[in-house]
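Heads up, one of the protein chains got dropped from this complex, but the rest are sitting where they should.
A, B and C label the chains in the order they appear, each numbered from 1.
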Amino acid sequence: MSAEAATAGEVQTIVAARLLADARSCFIGVGRPSTAAILARAIVNPELVLVYESGTIGAKPYKIPLSIGDGELAATADFVVPVVEMFNYWIQPGRIDVAFLGAAQVDRQGSLNSTVIGDYDAPKTRLPGAGGAPEIATGCDRVMVVAPHSKRTFVERLDFLTTRAAPEAVITDLGVLEPDPRDGELTLTRLHPGVTVEAAREATGWALRVAEDLRHTDPPTEDELSALRELVAR
Amino acid sequence: MSAEAATAGEVQTIVAARLLADARSCFIGVGRPSTAAILARAIVNPELVLVYESGTIGAKPYKIPLSIGDGELAATADFVVPVVEMFNYWIQPGRIDVAFLGAAQVDRQGSLNSTVIGDYDAPKTRLPGAGGAPEIATGCDRVMVVAPHSKRTFVERLDFLTTRAAPEAVITDLGVLEPDPRDGELTLTRLHPGVTVEAAREATGWALRVAEDLRHTDPPTEDELSALRELVAR
Amino acid sequence: MAEIVELRDAVAELVHDGDAVAMEGFTHLIPFAAGHEVIRQGRRELELIRMTPDLLYDQLLGMGCARRLVFSYGGNPGVGSLHRFRDAIEHGWPVPVEIEEHSHAGMANRYAAGAAHLPFGILRGYTGTDLVNHTNVKFVTCPFTGEELAAVPALRPDVAIVHAQEADRRGNVQLWGIPGVQKEAVLSAERALVTVERIVDELEPRPGGIVIPGWVIDAVAVAPRGASPSYAHDLTERDNDFYKAWDTISRDREDFTRWMDEHVLDATGVTA
Partner (left out) sequence: MAEIVELRDAVAELVHDGDAVAMEGFTHLIPFAAGHEVIRQGRRELELIRMTPDLLYDQLLGMGCARRLVFSYGGNPGVGSLHRFRDAIEHGWPVPVEIEEHSHAGMANRYAAGAAHLPFGILRGYTGTDLVNHTNVKFVTCPFTGEELAAVPALRPDVAIVHAQEADRRGNVQLWGIPGVQKEAVLSAERALVTVERIVDELEPRPGGIVIPGWVIDAVAVAPRGASPSYAHDLTERDNDFYKAWDTISRDREDFTRWMDEHVLDATGVTA
């Protein structure tokens, strides 16, 4: 077992990838969600159809792309569509199973802010904005959020509600949050190896609910970890 | 001069073709309008962009196609677009200069019926219906109608108003009707060689107005006629 | 992934009596083989949807498969009338057929709205025509400019049937040449059947090629020459002589019925 050797970020990526085992298609942005989805094709779901908002459907990147429009994505895609068609014919009708989203802020219901920190008209930090996220979140049946676990990210109240989402899982570098079936509040259901409930509570900006049957995620296997490291090194 | 040898239909086609001398692009259906527009490329406007509602833009048919979707149209087109794009991005915004339309009935304002003869719910003759005509007529800056001159076609009252059109010219096998600038009523402005005003009046279902400066169309030249006959014979 | 199955099985599974069925193909790639299989299987009470009914729907109407027809142009292009279409509408033969007609622009936007899973599409049209009083169109006001625009309801057929040049073994389909509204028809429908000229190991991207992934298709069936007398660009030619001959074959009820018996009902192959 090389789980000890895995960083928290690596565990997060691998746990996110595992959640794509049954998905037919996954909508992804850049960064960790992208790495996780590409990894999923290598370790749990070789048939997974990767969809980028640039219009590439069924991309098979060998390297992790820097942008969602790198040349390799178009070159390896099953087909490429204009942006208007992507949103109207593919996302809005719910043809893509899973959305993997990131965000600067996540609230306890799983809604997301990627627009602004501080006041909209006099922002402390202007973030990139909505991009495709709002319609991707409502269009895809299953939404998963991949975000770093910190009080800056998991906030009591969003500075701006960019994306109304009800994610079935939020994968952090500490564990996994899932909605409480009673009221939808994000609840700690799994901890990554070596992480304590206290650490997760400390890193959450609201009083974090913990599931009664809290489990630990399975540590990354040798194969998972080497697949991830090989992918990142390309 | 071989004008004597030209049939009324040939004169009609040639006169229609001449009207396309300055057009950049022309939207055409099948039958005589199609023949006229293809002829226009041969005799007066080699750069004319032929557009068919099947999605072929810039088609260069060598033969007169039977349908608006014959393989040669796609094979020779500058580009081919889906039907939705054709209507939304090309016709509706008025990007095509001229529409060449036919119809079963034409009224004195130039509106067209291609839907039904008799009552809509108990038709005497069910015609094909609207097709692209209504939006082509409102989308194109210039509309020209090509129709056989008869009382069945030029009627006092349409059985059904399929296409609201205000054609700048109606080219028949007897002459040319153009809207009276005062009230838009179609008025006989030109007669084909050998045709009398009486013949045109006889063949019109309303009291046909005749322009004060009624002229005769120039008879087909040798070149025009041989170009048309060669085209038809292909 | 779309299953690759026999055409007979695909039609039996996907097309039911009473269904709203859209067989598309704008002059090009008309799914004749599949339509003939629908006739052979004796489907009834269909709502047939198609921009340009053409010979195939003339045959379906003449064989009494439909209770309703939704269309925008019912002619034999370049030839004249569709006699079975006319007989059904003018005389209710062999069964009465209700019609709902639109313009091409209206139908195209109805498919586009269906493919986008929107309830309606908007366009500039219908205003000032008699069609307004005889079809399903409403008007909406632009909230920014106050302009009134036509609103047409989305098409959401139970099943779409289209023909294409080729599919790979996982049921991904590619078509090229005149693309028509096939993609929209497939994406607007609850179920989709695609017949293809051939199966290939790998779809080789083509100029003008439109790919429809297997995961939005229910079944792919091989039907060589399955568009005949229409055609599959680069692979088969449009049989213009047959389009002309149809004018005679279809003019008389008995001649028509005899022809259908011989060429469709008794046939087991895929082309007429």
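Just so it is clear, a residue touches a chain if its C-beta (ideal position, glycine included) is under 8 Å from a C-beta of that chain, and two chains touch if they have at least 3 such contacts.
Remember, predicted model here, so these are calculated numbers, not experimental data.
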List the shown chains that the missing chain touches in the full complex. A, B, C
Check the options A:Ala37, A:Ile68, A:Leu177 or A:Leu225 and report the residue that touches the missing chain. A:Ile68
By the document's definition of touch, the residue of C:Lys138, C:Arg198 or C:Arg258 touching the omitted chain is C:Lys138
Listed residues C:Ile122, C:Val200, C:Leu235 or C:Ala267, member touching the removed chain: C:Ile122
Considering the entire assembly, which residues of chain A contact the chain that has been omitted? 30-31, 53-56, 65-71, 73-75, 80-84, 86-88, 91-92, 115, 120, 123-135, 138-139, 160-164
If you put the missing chain back, which residues of chain C would it touch? 118-120, 122-124, 138-140, 142-145, 147, 149, 151, 153, 205-209
Chain not shown, touching residues in chain B: 24-25, 49, 57-58, 78-79, 88-89, 92-95
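We adopt the following convention: only the chains that are shown with their structure count from here on.
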Quick check on the contact graph: shortest path length from chain B to chain C, in steps? 1
Measuring between Cα centroids, what's the chain most distant from chain A? B
Indicate the whole-number Å distance between the mean C-alpha point of chain B and the mean C-alpha point of chain C. 28
Between chain A and chain C, what distance separates the C-alpha centroids? Give it in angstrom. 41
Separation of mean Cα positions, chain B and chain A [Å, integer]: 59
Would you please write down the residue numbers of chain A that are in contact with two or more other chains? none
Where chain C touches two or more other chains simultaneously, the residues are 112, 183-184
